[in-house]
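Left out: one protein chain. Kept in place: all the others.
Our next item is chain A:
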Amino acid sequence: MGLFQKLVNLLGVGRKEVNVLVVGLNNSGKTTVVNSFKSEEDKMTDIVPTVGFNIEKFQNQNLAFTAFDMSGHGRYRDLWEHYYKECHGIIFVIDSSDRLRLVVVKEELDLLLQHPNICQKSIPILFFANKMDCKDALSSVKIAAALGLDKIMDKPWHISASNALTGEGLQEGVEWLTQQIRENLNVKH
């Protein structure tokens, strides 16, 4: 990184734009997660199941994020792949209290990792073990084990337990993601 670029970054002008894809089963809390990243005045008050996808923008440090918040309904999961190619990072949201569908989560995750547009790239994946406030929620360690995350070798990943309603755990996760993406961008320069 040249001196000029360093300066620019420091001052926060010429903010880098990056795309992240937000996926996960329906009702896992994707839209709620994205919503809590937005500034107060842009926040939605009433969140309904997504049909198709929504585009939301938010900022973290000096990165301008464009989030593609996809629908997790079974009928629309096939459509995620249309947006794989251009993304710099993935946020994968899991409902930690939904033990029954954890196998479905694993199936979808494996499909995602095997996709030609994803498997070649070393893009960071951030997992939110969401709904940690629910009483029968699994811990993030258990979820990582159930999904076999330790087998992901070629991509940086991170898992945070979160509560999207209060915002707990979200910041930590997204900071990790910002860091990763920034490193990726710098390597390219």
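In the analysis below, a contact is a pair of C-beta atoms (placed from the backbone, for glycine too) under 8 Å apart; a residue touches a chain by one contact, two chains touch by 3 or more; residues count from 1.
The rule is short, and it goes like this: contacts and distances are computed from a predicted model.
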{"item": "Record-based protein name (UniProt) of the chain missing from this complex, from \"Syndetin\", \"Ras-related protein Rab-20\", \"thioredoxin-disulfide reductase (NADPH)\" or \"Coatomer subunit gamma\"", "value": "\"Coatomer subunit gamma\""}
{"item": "Residue among A:Thr66, A:Ser97, A:Gln171 or A:Asn184 that touches the chain left out of view", "value": "A:Thr66"}
{"item": "Sole residue of A:Phe53, A:Phe92, A:Phe128 or A:Trp157 that reaches the chain not shown, by the stated touch rule", "value": "A:Phe53"}
{"item": "Those residues of chain A which, in the complete complex, touch the missing chain", "value": "17-19, 49-55, 57, 66, 71, 76, 78-79, 82-83, 85-86, 88"}
